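Notes follow the structure.
Just one protein chain is left out here, and the rest sit where they should.
Each chain gets a letter, A and B, in the order it is written, and its residues are counted from 1.
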Amino acid sequence: MSTIATDSPMNILTEMEIGEIESEIRHLPDRRSAAIDGLKIVQAHRGWVSDESLGAIAELLGMSIDELDGIATFYNLIYRQPVGDKVILFCDSVSCWLMDGDAVCQKIKQILDIDYGETTSDNQFTLLPVTCLGDCDHAPAMMVGDELHHDLTPDNIDEHLK
Amino acid sequence: MPLIIVDDIEIEAAADANLLEVLLSNGVDIPYFCWHPAMGSVGACRQCAVIGYANEDDDRGRILMSCMTPITDGARFSVDAENAAMFRSSVIENLMLNHPHDCPVCEEGGECHLQDMTVMVGHKNRRYSGQKTTFRNQYLGPFIGHEMNRCITCYRCVRYYQDYAGGDDLGAFGSRDRVFFGRAESGLLENEFAGNLIEVCPTGVFTDKTLAKHYTRKWDLQSAPTICQSCSLGCNTYTSERYGELRRVHNRYHNEVNGYFLCDRGRFGAQHVNSDQRIPQAGQRNASGTYDPIPLEAALTNARNCLKGTVVGVGSPRASLEANEALRQLVGEANYCNGMTTRDRDMHQVILDVLDSHLNTPSMIEVESYDAILIVGEDVTNHAPRLALSIRQAVRGLSNELAGQSGIAEWHDAAVRELAQHDKSPLIVLTPMADRLDDVASESHRLAPNEIVALVEQITGALKGNEPSQAKDIANTLQKAKRPLIISGTSLGSTNLLKAAANLALVLSTKNPGTGIHLCASESNSLGVCLIDNDADTETLLAGKPDTLVILENDIDGRFGSAVLDGIGNIVVLDSLDNATVSRSTLVLPAASFAEAEGSFVNNEGRIQRSMAVFNPAGDIRPSYHLLSAIDGEAKTANQLQTQIAYDHSNLAAIKRCAPDENFRIKGSKVARMTHRESGRTAIFANISVHEPQQTVDAESALAFTMEGDQSHAPSSLRSFTWSPGWNSNQSIHKFQREIGGPDKTEVAGLRLFESVKSLSAFTLQQETSSNLVGQCHIFGSDELSNYADELATLIPGLYARMNSATATSMGLSHRDGVSSLELQMTVLIDDDVAEGCVIYPLIPATAGLATLNLSDLKKIDDYQAPLDPLKPALITTDRTS
Partner (left out) sequence: MTDKPLTQNIIGFEGPTDLSRYQGNGGYSALRSTIGKTDPDAVLELIKDSNLKGRGGAGFPTGMKWSFVPKPDGKGHRYLIANADEMEPGTFKDRILMEKDPHQLIEGMILSAYTISADIGYIFIRAEYHAAIARLNEAIADAQAANLLGNNILDSDYSFRLHVHVSAGRYICGEETALLNSLEGKRAIPRAKPPFPQVSGLWGRPTIVNNVETLCNITHIVKHGPDWFKALGKGVDGGTKLFGASGRVKHPGCWELPMGTSIREILEDHAGGMADGYQLKGFLPGGASTDFLTPDHLDIPMEYDTVMKAGSRMGTGTMIILDDRSCPVGMIANLEKFFARESCGFCTPCREGLPWVQQILDKIEAGDGEMSDLDILERQSQFIGAIGNTHCAHAPGAIEPLASGMKYFRDDFIAHIEGKACPYTTGPD
């Protein structure tokens, strides 16, 4: 509302982040259509989206923080809290459940000593549930960061957590 | 008109309505939540389910949402079918899973739409054994309370706040059964119309904090139909009280003036009635300069005795017609002046001339149907706030048209918005500084006041065939619209601005018969007092230094400067609240507030409206018209003064007809101010007396201070609250409308005074001292009375001087320097969205004296320590004290 000078997004986002976001905006009809792209880009660089980053993205796109946070909090893959170096997305859908996924998940929680939504004390892993990863013929499956891991058992799971 | 069949009964239905609207208009009790008469349908809550049949042979039908169902001729439906009724009951059952068992302690209880719908569908047994979702609440400012646990996720709040009112700091967060409605961070809701959330929310999530601090159940409130006093628009309100304390102000539906919504100043500003600055009794100034309280009779005698010698009576544009007339009768026609500055008188005379002419002067709701709008120098959102809401709806005219071309009904709100994207009807704003409506404007130009006048004259010229190009584009936009509208007003204090706007409308109307002009006046009765008398000039009469001044509800000291009161022996002041003029008085008489006296007011469209007394004032406080006529010999009633006014002023003859008089009865009954469930006698005054208090009698109007009386048959000008069996909430208003969003079933309250087709010729612009020191109206701060409302007062801005970089440089100033004038210290704010060469300051009581000054009167302050941010109130993040 006020047009009086405030802290510019240039002071918070990097040139690269801004460049990537502007490049998305170029093929969109308006700036705010890049809301989700902007959140993902900044998250790709920083691992998560802090309040400060969110404010800068909102400013860059010409939106209020309330509008942008309303979008961010809808999507489960936008992290509004810090996460570990790698996020484990463990599939808890029906095909993995039928193949004893619960036992594998229990083992993970035991090995890493965390529950869903928590991060290991060495900041290596955050554990989150995820909907069917589309790898049902190799259930149980999970993502560790960008990598897909499958055919998991309680016995082989620690190999996949290295 | 198409015919539909509902449970074997034929109903005529408008082709462009949805089924829910048709059912409600025909008295069918069908539950709903997310549909809103002003916001259309989205199909979220699923509460309004009915059965629809595919054809004559279909006897099973299927569930459909009536709010999302268009009308086709011959379509067949059932409301009563068992599976529809079961479905509707299941909706409530499912909403109740997470709903807290709050009714006994929830502010909404007793006028809760959720309660009403629950009773309507018959759900009553809880079968859920799980946990309830809970949320943390936020501090949202001094006006609105937040209790998210009560939310039924109907999405009305964000649809209203974002889509209807243009706000962007309230949103929906999260998903599934954990959706949260609030802000990204706790803090003041910035939108000037946020208060409507209280009425839009069907449960107790958003509640009225000004009511909460002295909470009363709806059924215990005593109410009356009143007219908001905070600006010239004359919005209709219900004001409610209990035990002699004003509790709250709610919207009173009027299909032409304010529709379903109010602004925050009107809603929350009326708490001035409860201010500790109220004058409780008469006071005579003594030799040491303090006041001796004196009984009323004595005060009236003293006043009478002052009237020997020369007398001038100064009326007020914020006092009722009755009070002004009583003063005029008391001091005599020749000695009465209306209390406005010369400039104000000139401006309002222009407005009156325009109203009394052949030009179309649409009402506020009619403004919503204009498809090209030019705003000439008027800061609508801060000066005549409710009009801004109508302008926001008007610019959607293009979306409705585009949607119509694609076969999308206007009530299909989300689809209309999706199809139209950002396309809007043209809105052109001409102002010296950034305007709140810029976010929906197609163009907004920064111009000093005299430059605006020049541009408007160029546009007028362009219409006539002259050339300048920027003006020509604007002229074309206006000319080729179906219904172009010129909006202007008194917020910049320039008569030439109003004249230029009117001249433009005159020429435009010859090119385009759909032309309209809507002018915003200054105060609740500015036009009214000009109609009483606009000949005498207050400044002139004051300069004559009469022996006695009788001042009616007018802070002369603030308005004209304290020097005008120097050298006058007797100053008799009638007012409700203490102010600088009151402290200059020799005799002060305690005047009733608008809530404690009947009064008639003329709004900016020349509509005369009646505001009724909600309760009798305490102690010696009396309506001003009563005090003044008593001084004159015999206290008159409001009705008697109305008769006098009609007799003396032919242009105000309608005052007798704008509401029924004190003799009106409905089959022998008066109209009740209280609901029939009012708790009656309580022990609240037992500490004062345990005796039965005498029944308060209203001898002056057709209303009664009791539950005994009629309510459901009252004409809309007397109806004191909206209630209908099974509809305890404000949603009951639809029972009183001829059709959803249409006029009241009984009458359209108030009367437009001017229906003439008198021909008007162009105004001649006079030489006007135009200053580039421009006062900016503030919705919180610029209105005298509302500033006395405790919560609102916290939002009055600090002192600033805003200018763009070039202006600052030329004046040797930087951001957050200080400048002073008249002992005021203002923080310099660099704002490049300010017109070249202009300096903007806030129009608040402290800065009244700056109106006649210019830039050269600003002096830089050395070693100035700027406060945090004078534009924002001091950072408050909570109202918890522990």
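The criterion applied here is as follows: contacts are C-beta pairs under 8 Å (C-beta built on N, C-alpha and C of every residue); 3 or more make two chains touch, one makes a residue touch a chain.
Since the model is a prediction, treat every value here as computed from it, not as a measurement.
Interface note for the absent chain: among B:Q277, B:T301 or B:S406, the touching residue is B:S406.
If you put the hidden chain back, the residue from A:I12, A:V42, A:A56 or A:M99 that touches it is A:M99.
Summary of contacts with the chain left out: across B:I11, B:L24 or B:A49, the touching residue is B:A49.
Although one chain is not displayed, chain A still touches it through residues 27-29, 32-37, 39-40, 70-71, 74-78, 89, 92-95, 97-100, 102-103, 130-139, 143, 146, 148. Mapped onto chain B, the interface with the missing chain covers residues 42-47, 49, 62-64, 68, 86-87, 90-91, 94-95, 97-98, 127-130, 152-153, 155, 172, 174-179, 406-408, 412, 414-415, 418-421.
Criterion: only the chains that are shown with their structure count from here on.
Spacing of chain A relative to chain B, judged by their CA centroids, is 46 angstrom. Put simply, chain A touches chain B in their complex at residues 1-5, 29-30, 54, 63-67, 69-70, 73-74. On the chain B side of its complex with chain A, the touching residues are 162, 168-175, 183-185, 190, 421-422, 434, 436, 815, 829-833, 871.
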